[in-house]
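One protein chain omitted, others in place.
Let's turn to subunit A:
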Amino acid sequence: MSSSHRVRVSVDVDGSRYVDDVEPRTLLVHHLRERLGKIGTVIGCDTSNCGSCTVLMGSADGEQHSVKSCSVLAVQADGTAVTTIEGLAGPDGALHAVQQAFHELHALQCGFCTPGMILSAVDLLRENPAPTEAEIRAGLSGNLCRCTGYQNIIRAVQSAATALRGAAAAVLPSEVTV
C-alpha cells in the first residue's frame, strides 16, 4: 500500500456539505482551516490541552458534542455534521446567546481562546441548562485562557444560561398547546 493515498471525506460544516479527498493523516482542524477556509477555529497547542480548536461534531446518537479538532482526523469526521464558531450565529447574523454574553460581559481579552471557549460553553449548556459556578468551571476545564483569569467567562456563561432558559420558557407554552 502506498502511504499517500487519499480518502474521500464528506462533512457538513456550518450547514454546507464539503466533499474532498484528504490524506488520512490530516487533522480535522487543518482540514477546516486550510481546505475549507474555516479559520475561526484556531490551534493553540500541540498536546491536546488548550481547547482552542474545539468544535461541535455529530456522533452516533445524532447529537453534536464538543471535540478538540486537533485530536480528530478529518477521515473520522466523514459523514458527520460539524459546527464551528463561524456557524453559531443565526442566518440573519444575530449572535448566539453565548456569543452575545461574551461580548457584553467582556469575557475575552486577546480572543484566542474564545471560539473554543464559546463552543465548549454551548456544549455544556445543552447538557446542563442551569449549571452552578463549580459545574461551569469543571465543564470548561478543557479550555485554557491565558488572559482573563476566567471570572468574566464564568459570568458570561451564567448570563447566557439565564438568557437561553428564558428563550426556552418563551417557546414552551405554544408547544404545550399543540
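Following the convention adopted for this analysis, a residue touches a chain if its C-beta (ideal position, glycine included) is under 8 Å from a C-beta of that chain, and two chains touch if they have at least 3 such contacts; residues count from 1.
FYI, contacts and distances are computed from a predicted model.
**Student:** As a check of understanding, state which of "NADH-quinone oxidoreductase subunit H", "Amino acid ABC transporter permease", "Quaternary amine transport ATP-binding protein" or "Carbon-monoxide dehydrogenase medium subunit" is the UniProt name of the chain not shown.
**Tutor:** Options "NADH-quinone oxidoreductase subunit H", "Amino acid ABC transporter permease", "Quaternary amine transport ATP-binding protein" or "Carbon-monoxide dehydrogenase medium subunit" considered; the missing chain's recorded name is "Carbon-monoxide dehydrogenase medium subunit".
**Student:** Given the contact definition stated above, which residue among A:Val67, A:Ile85, A:Val98 or A:Ile118 touches the chain not shown here?
**Tutor:** In the full complex, the listed residue that touches the missing chain is A:Val67.
**Student:** Looking at A:Val13, A:Leu27 or A:Ile154, which makes contact with the chain not pictured?
**Tutor:** Within the whole complex, the residue contacting the unshown chain is A:Leu27.
**Student:** Given the full complex, what residues of subunit A touch the hidden partner chain?
**Tutor:** 1-5, 7, 23-27, 30, 46-48, 51, 54, 59-60, 65-68, 70-73, 75-76, 120, 123-124, 137-139, 141-143
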